[in-house]
Each structure stands twice: as C-alpha cells, then as structure tokens.
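Here is the structure we will look at, set down as structure tokens.
The complex is shown incomplete by one protein chain, all other protein chains being positioned as in the whole.
Presenting chain A:
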Amino acid sequence: MSLSNVFGIAGSALTAQSQRLNLVASNIANAESATSSTGEPYRGRHVVFTAIPVSASQPQVAGVRVTSVVEDKTPFKLKFDPANPLADERGYVKLPNVNPVEEMADMISAARSYQTNVEMMNTAKSLLQKTLQLGQ
C-alpha cells in the first residue's frame, strides 16, 4: 500500500524540520552568549539533511533524515566593549557568529516545509479513509 508510505515519508520530514527549527531556536537564543562551558563564545549550528531510501527495492523514493549537526566555522563577531569583563587587552569582546536575520529566514523556511508536510499527511489520510469506505 503505497499511500501508507506517504505517512512515513512526510513523518520523516516533520522530524527533520522540527529538529532544524530546534537548532534555529538554539542559535537565536544564544546569539548573545559571549561565553559557554568551553570558554569560547557560542557557535552557530546547522543541520545536514540526507535523503534516506524508503525501501531497498526502490532507492529513488526517499524520506529525509538529519544525519549530522555541523558547527558554523565563520569567525566570531568582535564588539568593542572595554567595560565587559570578557574583553581582551584591546577592549574587544568575542560574540557568537550567529546572524539573527539568516536564522529568521531559516526559521520561516523550516516552518513552511513543516506545514506543507502536515497538509500532505492530511490529504493522504483522507484518501486512505475514502479507500477504506470503498463499496459502502
């Protein structure tokens, strides 16, 4: 029954997109975290999506999974703030390399994708229900 596979595929996308949304939330929440448990400022994090085949016989049809979370390697932002206890000898404080504008755009994209997948699940559900009522 191919239609029930749609649930699995859309479900995998929901999981992946919500994980992406979680990371965006974490990035925005820590956009000002100048220090962390490692002593370094917070680094932005991004998800890596990978297409995962649904079955071995049909490798083209794929769901999606977050296979890894990578840290942003771009340099930290520097802010001149000599009053800050974290400032170096030149008076600069290292701040996270999170760009809130980029994160907001990422958030909207993730939310849209999530929404589309939910709609798809709803459609598949009603189609399946109608199929079960066949001949009644």
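In the analysis below, a contact is a pair of C-beta atoms (placed from the backbone, for glycine too) under 8 Å apart; a residue touches a chain by one contact, two chains touch by 3 or more; residues count from 1.
Definition applied: contacts and distances are computed from a predicted model.
For the omitted chain of this complex, the UniProt record lists the protein as "Flagellar basal body rod protein FlgB", which is one of "Putative glutamine amidotransferase domain-containing protein", "Flagellar basal body rod protein FlgB", "Alpha-glucoside transport system substrate-binding protein" or "Pimeloyl-CoA dehydrogenase large subunit". Across A:A10, A:L23 or A:V98, the residue that sits in touch with the chain not pictured is A:A10. Residues of chain A in touch with the missing chain: 1-3, 5-6, 9-10, 12-13, 16-17, 20, 49-51, 54, 57-58, 60-64, 109-110, 113, 116-117, 120, 123-124, 127, 130-131, 134-135.
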